[in-house]
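The structure appears right after this line, and notes come after that.
Every protein chain but one is kept in place in this view of the complex.
For reference, chains read A, B, C, D and E in written order, and residue numbers begin at 1 within each chain.
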Amino acid sequence: MILSSTFKGEIMFLPRKVLEEKLNRMLAEDLGLGDVTSNLIVPEHCNAEAEIIAKEEGVAAGIEEATVLLESLGLNFETYVKDGDEVKPKQVLVKISGDARTILSVERTLLNIVSRMSGIATATRKLVEKIRKAGYKTRVACTRKTAPGLLYFDKKAVSIGGGDPHRLHLDDMVLIKDNHIAIIGSVEKAVRTAKGKVSFSKKVEVEVSNVNDVLVAAKAGADIIMLDNFTPKQVEEAVKLLKKAGFFGKVLLEASGKITTDNAVEFAAEGVNIISLGGITHSVKALDMSLEIVKVKVQK
Amino acid sequence: MILSSTFKGEIMFLPRKVLEEKLNRMLAEDLGLGDVTSNLIVPEHCNAEAEIIAKEEGVAAGIEEATVLLESLGLNFETYVKDGDEVKPKQVLVKISGDARTILSVERTLLNIVSRMSGIATATRKLVEKIRKAGYKTRVACTRKTAPGLLYFDKKAVSIGGGDPHRLHLDDMVLIKDNHIAIIGSVEKAVRTAKGKVSFSKKVEVEVSNVNDVLVAAKAGADIIMLDNFTPKQVEEAVKLLKKAGFFGKVLLEASGKITTDNAVEFAAEGVNIISLGGITHSVKALDMSLEIVKVKVQK
Amino acid sequence: MILSSTFKGEIMFLPRKVLEEKLNRMLAEDLGLGDVTSNLIVPEHCNAEAEIIAKEEGVAAGIEEATVLLESLGLNFETYVKDGDEVKPKQVLVKISGDARTILSVERTLLNIVSRMSGIATATRKLVEKIRKAGYKTRVACTRKTAPGLLYFDKKAVSIGGGDPHRLHLDDMVLIKDNHIAIIGSVEKAVRTAKGKVSFSKKVEVEVSNVNDVLVAAKAGADIIMLDNFTPKQVEEAVKLLKKAGFFGKVLLEASGKITTDNAVEFAAEGVNIISLGGITHSVKALDMSLEIVKVKVQK
Amino acid sequence: MILSSTFKGEIMFLPRKVLEEKLNRMLAEDLGLGDVTSNLIVPEHCNAEAEIIAKEEGVAAGIEEATVLLESLGLNFETYVKDGDEVKPKQVLVKISGDARTILSVERTLLNIVSRMSGIATATRKLVEKIRKAGYKTRVACTRKTAPGLLYFDKKAVSIGGGDPHRLHLDDMVLIKDNHIAIIGSVEKAVRTAKGKVSFSKKVEVEVSNVNDVLVAAKAGADIIMLDNFTPKQVEEAVKLLKKAGFFGKVLLEASGKITTDNAVEFAAEGVNIISLGGITHSVKALDMSLEIVKVKVQK
Amino acid sequence: MILSSTFKGEIMFLPRKVLEEKLNRMLAEDLGLGDVTSNLIVPEHCNAEAEIIAKEEGVAAGIEEATVLLESLGLNFETYVKDGDEVKPKQVLVKISGDARTILSVERTLLNIVSRMSGIATATRKLVEKIRKAGYKTRVACTRKTAPGLLYFDKKAVSIGGGDPHRLHLDDMVLIKDNHIAIIGSVEKAVRTAKGKVSFSKKVEVEVSNVNDVLVAAKAGADIIMLDNFTPKQVEEAVKLLKKAGFFGKVLLEASGKITTDNAVEFAAEGVNIISLGGITHSVKALDMSLEIVKVKVQK
Partner (left out) sequence: MILSSTFKGEIMFLPRKVLEEKLNRMLAEDLGLGDVTSNLIVPEHCNAEAEIIAKEEGVAAGIEEATVLLESLGLNFETYVKDGDEVKPKQVLVKISGDARTILSVERTLLNIVSRMSGIATATRKLVEKIRKAGYKTRVACTRKTAPGLLYFDKKAVSIGGGDPHRLHLDDMVLIKDNHIAIIGSVEKAVRTAKGKVSFSKKVEVEVSNVNDVLVAAKAGADIIMLDNFTPKQVEEAVKLLKKAGFFGKVLLEASGKITTDNAVEFAAEGVNIISLGGITHSVKALDMSLEIVKVKVQK
């Protein structure tokens, strides 16, 4: 086993100030020239208390983002769950207090962040647990198929759900895909070229589309081999081949393409180290939640 | 009938230059300090031709965004579908040619945009057609429950699918929600206050949670009434009440909350003008598509 | 009467954090690489108290902006008037205390904001009162003819002065102007096309240049009709026509073009709901005010 | 005479690309999520020709800005006047052709820029000529009392009108004002301190409020002395004093404060080198102009 | 040997558009409100030809950046060297033609970029060749000790000089430094924790400060071990220990700290795979070059 089995999800740390800027840009888009409703309806010096409440079961994520956004707007809050905690319907996630107009003008941006991230974390956790229950240590990874512009948030949510964020973006790993191979000519040439020119700081992964190329890739020195659109049967053959050639356990195997919650365990059973799914981040079901005003106090 | 039945989806026009800046920011996030793979594998003066190909049936959206992004990067392209066209599996949407490294470094950002927008347009179109087939003119609208930061893209995709983008953000309409009413005290006071202070340029919509408040809202002068979490039965009662009081056909009715593809027709049948669903934009299934390099030419 | 007569001016609400970013950008332009004078003259740990003082009579506006900017720079302040209050010559608007260099380096940006906004609010209030004194409820609105880039500030100042901000920018209302009609062919076609495709969330206004088109526009379903460059006489005819056809009181009438402080009452007298003037925001007379250091304390 | 009498107005050069970014930011604010009207009314592949037409007499300014903005949006144009030219009512300033939706969505931003800048240039030119006709070479300068955020545009417009832009912002000159003197204690100490610590690359100006301080400032080594709120009589005394002490013609004199178009010549007559007025930029009357569509062609 | 000996320097690919934005920001800072000199001296429609000329021997870098910046400003150019080429004194690197004011206003920004990057590439190449001449394949790497904000440019210049850019920033590799170990307690615990939680996509490097910890790190599973401030003698011992334990050739060794051009070969001789030096990027000697106008043509 060349991958740790204690993996819980790697998270990228951003100081609150830096995260704040990303969140404020989201809020600014929603505000346009300003919230016209809150100003019409809510008195100027009105304080309110509000709660973010889960409306279905799942895994909380985006709680840190929520607190950073609230703090940057001068609102007070208390969190009742932390990222990664399981939540039940009607459970209060965060209590907020402060200027009522500000609370109402950030409500939707806040919920959009927390419910999307929680939806991603929930789906990831579900799949990870299914695989664990079936007795496998296989890692569940996402891809770069996120909502456009949301790489940080989508990848962080996968990590919170216990998944592997995989390559974060285009600068942190070499991943040679079918289109690269189409240009350079062969898996072997691609891997040898990359290994010959790459910084020592980076791993080299290559995507292969048939069983023979798995061995080619391993011999050429790939650190990770992505079995693209393989059937479980083909994975089995690839593993056999690698074992025979003495590469199994030395090179990481990632199964990718057409993997779903339903068939994921079959792939895990064949001995790949990682299963990756685009759907975890490109086809998200947001976790249902709402923000409710629970107390109001107009200041004189 | 106070809403046009010829509606095809209102779209917000952005000059290409302004759109380009939004798209470049998305690309920049994915690039980080740069694409390390393309540089290792692809020769410097290499030209390529590539195709964006649909892998499932649906409605194309994001094609304009794709062309703006490609043009801003100095790539050539020809489009084979336009936004709103139906696409079949294996259909080529866009042919691209130009610097191979640039094509490969924008591939994922491009696909993330087009496949998300197409997924939203597809789901919207499906629901609109279901309602039309059942014989109703009811409009399908989205909400502000989009992916955070993607208001423009998600709303435009809904429009392309034949839906109504609804309020675009917080500055273009007054929408008094439950939390506003919790603060000001009653539906009546909320509507009267808003109507008394609002710019003549804006409509006033109010969310009500019970049948009685529908009449209150209409009497207070609301332009649009949102029936929140009503059952079809409750909608029926509300309509009856409004007819009796002479408001039906003068105030717009929007049903919202717990509406799904399955039960949408039942709401349409009760005579509401608009059905709105958060799920169209917060729980998107991306339309599957890929980018394939089809020709390569290294320049000497 | 289809427009509320209790109107006091609708204001767009921006959380302080979001407003702060707009203000800081203004300050940064004035600073360039830094204030060279304050550093040369003012000792490093010098605290000062300063006052913003009105030098002529008018309506205060921009006070909120001033406090947001001061707070973001770490300066303390006490406000002696709030937005919309009338001020007299020599009246203190805001007292400021804190780091002297910071106060001096923000002085001009601060005054530029407050004096421009107050100038706009003052002119608006004056016109509104003139019309009220003449016994009319007609609303005074501005246009999008603001200083470039200052839409938010100029529109907010109009609201503070008791005016209607009108359409905020290009996304919050449909306003079909002469150039649109030149392209599509006729007022009727323009209005019918817009009504057929527009989101239910938006009003449709159309600009007409002759009395006949007023009726055409009303029949085609316009929510608001802009009488462009009409004489009071022509307005009278238009109103007569609409009354006869039963549209008066159902469609809003806005008089626009060549309206000045001098002739505004004549238009109001003819029964239009709104009078709009570009000059309120494109030809502003700033309200004279200054910032005076009143106390200095160098820290050891 | 220590100031050139051939002065025509110094202009700051910005490469078009850098100017483009400032202009695009203004446009983006006006667009919000997009122009909803143009999309509803104007067909997709519609080309139009349009003209920017002066509606009153004045001096053109902002023409360069207009061309940079039009070019960045992919529109074609021909200019019929250049910055600084005099224009008559009905004169065509710029002809534009290209995508009709784009033209209409930039119309207002374009006019706001050109009409404000032309208004400033016109007022400046008028005052400069009045002074020249009276036989004086005195320079007319503006201050930093511009519309907030428009330093570049307002100062450039003054230059186009033949005025002196004065200090551009806080980093390009030392200007010791009353508040600085209040902190450091005296004009003499202020000037000596500044001269002792300032970079050799910068001039030092000081504001004085009484005749005696003029001599103090000159002796302390000020390069320029601002006579703040002096009457013409007081200016006369100051000049006398300087002549007697041998400083006249060696230090520049700037009259500032309470100077208007009406009394400016009186100050010029007393021999100051520069007259500066805040009103040229803080209380602008925009030059009236409009954009008219003159031809339309829908592409098949 | 576990690191390729054909390494020539890995480069991060940025599409020209994305690079352009970084470069324009640098230019904008230098311009402030505009270049006052060029406008005073250079006529408006003046074209010029200019050359960037090396004034000393070295390795060219920043040529791509120069062309991107020139192109974005609408200037024409021809390049006579490409990144990585050796240049001699008086050699022309780039010929530029176009608007003279634009050329002069970008001159300094352009030279600052090219001369800094060339200086870095030159120093890197010199050290790489020294090591090659001594018969070693050891890689020369830089660190994150760049000029603040210039990570991309400094790292790219190192690559052009034949060096390894090492970790690009904080998200692309795990590098456990002394301060991390101070917090977690031991090298062993640090490496085990990281390996247990890290994404499969990333390598784990650890900094050790004594010979014993080298073996600890290797046993704990580190991919790369940084020998911090080791003497050549200590490196020798570490290698011996690793060989005995069977880890040599399986884990990468990086020598870092107090390595200079003078002693680098001694470290190479001991068998480390990588030598890294902060000084290559934090203490740069810019390569001397200038821009000369060679032809001028004023357009009528």
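Quick notes on this structure:
The rule is simple: a residue touches a chain if its C-beta (ideal position, glycine included) is under 8 Å from a C-beta of that chain, and two chains touch if they have at least 3 such contacts.
This structure is a prediction, so every number in the text was calculated from the model and none was measured.
Counted over the whole complex, the shown chains touched by the missing one are A, B, C, D, E.
Considering E:Leu3, E:Leu19, E:Leu127 or E:Val284, the position touching the chain not shown turns out to be E:Val284 (whole complex). Set against the missing chain, the residues E:Lys82, E:Lys95, E:His180 or E:Lys240 yield one that touches it, E:His180.
From the options E:Leu3, E:Ala48 or E:Val68, the residue with contact to the chain not on display is E:Ala48.
Taking the complete complex into account, E:Ala190 is the one of E:Leu3, E:Ala190 or E:Val239 that touches the chain left out. Residue in contact with the omitted chain (choice from E:Glu10, E:Glu64 or E:Glu107): E:Glu107.
The omitted chain makes contact with chain A at the following residues, 10-18, 21, 151-152, 155-156, 168-169, 171-172.
Looking at chain C, the residues touching the absent chain are 24, 27-28, 31-36, 38-40, 72-74, 101-102, 105-106. Panel shows chain E; residues 25-26, 29-38, 40-42, 46, 48, 50, 100, 104-105, 107-109, 111-113, 115-116, 119, 144-153, 168-180, 182-184, 190, 193-194, 197-199, 202, 282-286, 291-293, 296 of it touch the chain omitted from the view.
Methods note: only the chains that are shown with their structure count from here on.
Chains making contact with chain B as well as with chain D: A, C, E. Put simply, the chain farthest from chain C by mean CA position is E.
Two copies of one sequence, chain A and chain C, touch each other mainly through non-matching residues, since under half of the numbers at the interface are common to both.
Of the chain pairs listed in A-B, B-C or D-E, the one whose interface repeats that of B-D (more than half of its contact pairs identical by residue number) is D-E. Comparing chain pairs B-C and C-D, the larger number of C-beta contacts belongs to C-D. Chain copies chain B and chain E are related through a rotation whose angle, from the C-alpha fit, is 120° to the nearest 5. Chain E has its Cα centroid 32 Å from the Cα centroid of chain A. Counting partner chains per residue, chain A shows two or more touched chains at residues 31-36, 38, 40, 105, 168-169, 171-173, 197-199, 202.
If each chain is drawn as a node and touching chains are joined, the picture has every node linked to every other.
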